[in-house]
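Note that one protein chain of the assembly has been removed; the remaining protein chains are unaltered in position.
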Amino acid sequence: MFRLFLASLAILFACLPANAQEAGLEPILQSHQEIIAKSSRKTIKPAIDAITASGLPQAQVMLETWAAKDMWMRKSDGLFFAGKRVEGRSYELTDFDTGEVIGTYEKSDLKQLKPNSGVRAMIGTALVQYQLTDQDRKRRLAALQSIQRDPEGALLEPLRASIEDETDADLKAQKQRLERLLTIGYDADTAARVAAVEEMSNDLGVDVRAALNPLVVTTRMVAPNLPTDENIAIVLEPGSEALSRDEAYDLLVASNLAAPRVSQDDIRTALSANIDRGRVGGVPVAQLNNETARTQAYAALAETGAVSALVTEADIDDALGKHVFFETYREASPTVTAAAEKALDHIEFKVGLNQTLDLLLDAISLASIYFLAAIGLAITFGVMGVINMAHGEFIMMGAYTGYVVQQFIPDHTLSIIVAIPMAFAVTFAMGVAMERLVIRWLYARPLETLLATFGISIALQQLAKNIFGTQARPLTAPGWLDGAWVLNDVVSISYVRIAIFVLALIFLGLFLYIMKRTRLGLEMRAVTQNPRMAGSMGINPGRVNMLTFGLGSGIAGIAGVAIGLFAKVTSDLGSDYIVQSFMTVVVGGVGNIWGALAGAGMIGFLQKGIEWMNPSNTLAAQTYMIVFIIVFIQFRPRGIIALKGRAAGD
Amino acid sequence: MKPLKSTLAGSVVFAAIATAALSAEDTIKVGVLHSLSGTMAISETTLKDTMLMLIDQQNAKGGLLGKQLEAVVVDPASDWPLFAEKARELLTVHEVDVIFGNWTSVSRKSVLPVIEELNGLLFYPVQYEGEESSKNVFYTGAAPNQQAIPATDYFLDELGVEKFALLGTDYVYPRTTNNILESYLKQKGIADDDIFVNYTPFGHSDWSKIVADVVALGADGKKVGVISTINGDANIGFYKELAASGVSADDIPVVAFSVGEEELSGLDTANLVGHLAAWNYFQSADTDENAEFVDTWKATMGDGRVTNDPMEAHYIGFNMWVNAATTAGSTEVDAVRAAMYGQEFPNLTGGTAVMLPNHHLAKPVLIGEIQEDGQFDIISETDVVPGDAWTDYLPESAVLKSDWKDLGCGMYNTETKTCVQTLSNY
Partner (left out) sequence: MERSFVAKNPSVLVFLAILSLFTLGVTILSEGFGIGVISTSFVKTLGKTLCLCLIAVAMDLVWGFTGILSLGHFAFFGLGGYMIGMWLMYERTRLIVVESLSQADIPPTPSEVVDAIGTQIFGVVGSSEFPLIWAFSHSLVLQLALIVLVPGLLALIFGWLAFRSRVTGVYLSILTQAMTLALALYLFQNDSGLRGNNGLSGLQNLPGVTASQDVVSIWFLWASALALGLGYMLAAWIVSGKFGSVIRGIRDNEARVRFLGYSVEVYKLTVFTLTACIAAIAGALYYPQAGIINPEEMAPIASIYLAVWVAIGGRGRLYGAVIGAAFVSLLSTWFTGGQAPNIPLGFHTIKWVDWWQVLLGVSFVLVTLFAPQGIGGLFDLWSDRRHPDRHCANLGPDDGALREKEAIE
């Protein structure tokens, strides 16, 4: 009897939130036990609402624990606790209400609650009211992020209230901005909204557009007469560009204002349902293998009333004439929509400009990657005239050197600083060895150099596979290269890409310096122009060739480190770049570093340009670019910057 | 001299036949058709090792039908035509009773005509695009409705995503999957303008523009989600660029269908934490069977190795085949196939997988969040989903049905009540 009493008491507790409040958080949680355990965004709302409505101070801790996946349920009685792993599979549980440790449990006795990110976002929104005025700056920032992700009208008031007391200048600015955005969407006063819209119309942020765009969303509608109580955006004429006849009629059909058209499929289905002793509508079944016969049979059926009649063009015209087509704003206030449209027009124009700028930055970045990949080739192929198909593999070796160095030096900054000269050394040695052993025997036979170096290329690639495996290896950029340089929400470029651009510039300078200002450069130019003459002037052509080739290969190795940083390190990394690199050099003009630069620039800009025109298919961009290059070569066989006079050789 | 010679020759021939017959008597041959070299070796070698491990385990348990199992491993070298050649070799030269193999769809399409011509039996362990049902293939990986559709539902219901970016590598699996998803999303009321589709080549590395496009999708105030069928290495650059542009999983969640434990094992996962993947199996599944499976795998292959979804598919497929052969009392293909329908075997993630008459499994679908350590935190598990060979979300295939048990047809048109074809049209 006593037990029964207790049980009914418990039920009473669960039913009365007012009582529960005195008892703490756990009863509230228990009254929503099932949905909390399930943690689905679709059902969780009542639980979160109840928790925040309780006004209990421990609710904040509880919600934060829950969002951090640190809340556990004891399987034996379904109670919720904050859990902390002690060791192995045992966890220490803490009561939310009392803050006391209630004991250590095995994992098998517990169930961890894992709210998905949808639920976490809702928890975050619920936490906003606590966090906006929290002491901890991080929490206040988290609150702002939550508002940003899920703007809600209810958050406007607490946000406004918190601005006054905000001490951190940065956060204060953010809060003010958010307040403006929420005002646009949720303020009751139309004038305040219009004012906010106008105030933000110079801002390029995605969030501003995200606040404005929902205001100008329209719905396409049809009615016998134009309604007067709607905020109408535009009246459409059927048969115009904005609304074709077919679309208009489909709209009528969808609004149940006209009969649907009868398609060939419908005709076939109707015919096969009405076969009568080998005939349909008087036509023998065997003759129904063309559309005319079928239409005829269907018309016969329609006359008997067995099927609905065909919709003729006249029917369509008639139906279209009887109705008005228009678009309405979902937002009721015409002043707000007008202000939003105007602001958006203004923003769109600026966004367009900035997108062009962003595209330009992307193109420059791509061009500098191509340039970096091709600069070594510009030396070996451009200056020496040696076709080195293993150039890509030198890039790969550089990238792998970077990876290996990172295995030994865990500090990313230091490892990159070590990796760059290491990569140069490795590929320089490799290049010198290759020149001495293979290439110097083949100077007179360029086509065979191509094939021999190709042999080296496939051997090196397979060796890399044997040593490092086919799996991509991570080459992690130092922390200060993470992230991106953000000009505004439209224009941004990652630091790694900027670093590559800078590296490309450095190499350009280095190359020019070596070629124009050093003894080696002078000898190189002499040997490539006329080896015999250079030889008789006391230059050792063999040695110079060796050094030149080593230099080109070494630069490829450094390029490999850079490319590995922004993409991936795999054994076929090099073959991704080899054809493009040759293109760069050939298009730009052989024998001239400016040519390689021009070539890389042209290819980079071209590829981004084509991508911009056809954003859903990146592959097409590459195809058309190559076709363009093939055609371009026809008209400028010597490339953009062609050497003239004796230097052109041949 | 002459009689002696012929006797000698005769006895040699006899001996050869005898040994051949003996070896045929002694073992049951299991073909393993996975690339051990070339671009796919990275994924497929693991599956070969899994098969060898499973066969060893079975032999330790006493083999099958009183005979030992013998693995016949061949290397089709990631070369699609070579798959067909090697499959023919397995079936006619080595005379295997069953083949476990293939990864890419194109390799499966290459093998199909050979398997059907010679009435072989293939277990295909990888998630795929569906729209196929062969009498001679059991699909133990996920069909689109067992991976893509539940993941999309999760996006719609749990994350409240209203705008979708479908990013994929340009080949058949992403193409078909995205096609199905587009049609599915439209049925769910997502407008055409709210679906952004992009295809990139294999190994694509220049992601800055695509990521910028995806971020810009958020401009109309709708929550954006990315459904990624990006394959292999290209994922690395994609996630790196995503992280560089400051987009977190809370802003724009990414669910990937081709990123598993094996793919993550070579990656710095710090950038990826919180992004999602949908599979039928994760190594982090907390069951005793899985703990044992993972332990055996690590003991065989080394501590650093991970398990993944296609491995579980082979685990289930192989055990089902063993049980079916035991039931049928023979490894003859038609008998085994008849015994396969309705076979049940416990999943490593808990529950039981059932082989359906359409040659697909009924399994629950899991969604996991990527963690720092390269493992997945399972945050959602659906009820058991029966695999569907022909998707319900494309008009042409919605009317099609596969039922090899009762209808004896893999492409049955339920509207016209006719069997479109019994052999596949590759």
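Letters are used for the chains, namely A and B, taken in the order the chains are written, and counting of residues starts over at 1 for each.
Rule of thumb we're sticking to: a contact is a pair of C-beta atoms (placed from the backbone, for glycine too) under 8 Å apart; a residue touches a chain by one contact, two chains touch by 3 or more.
Keep in mind that this is a model prediction, so the values were computed, not measured.
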Option touching the unshown chain, where B:68, B:119, B:352 or B:418 are the choices: B:418
Residue in contact with the excluded chain [from A:361, A:426, A:555 or A:586]: A:586
Per the touch definition above, residue among B:29, B:109, B:135 or B:275 touching the missing chain: B:109
Contact set of chain A toward the excluded chain (per top definition): 268, 271-272, 275, 280, 285-286, 288-291, 294, 387, 389, 438, 441-442, 444-448, 450-452, 454-463, 465-466, 575, 579, 582-583, 586, 617, 619-620, 622-623, 626-627, 629-631, 633-635, 637
In chain B, positions touching the absent partner: 36-37, 73-75, 77, 80-81, 84-86, 88-89, 92-93, 105-106, 109-110, 112-114, 117, 129, 131-132, 170-172, 175-176, 178-180, 199, 201, 396-397, 413, 416, 418-421, 424-426
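We take it that only the chains that are shown with their structure count from here on.
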Cα-centroid distance, chain A relative to chain B, in whole angstrom: 27
Residues of chain A defined as touching chain B within the complex: 40-42, 69, 114, 116-121, 145, 149, 206, 209-211, 213-214, 217, 358-359, 362, 365-366, 369, 469-474, 476, 482-484, 486, 489-490, 492-497, 566-568, 570, 572, 576, 608, 611-612, 615-619, 622
Touching residues on chain B, where the partner in the complex is chain A: 39, 41-42, 154, 157-160, 170, 196-201, 203-206, 208-210, 212-213, 215-216, 218-222, 232-233, 236-237, 240-241, 243-246, 249-251, 253, 265-268, 274, 367, 369, 377-380
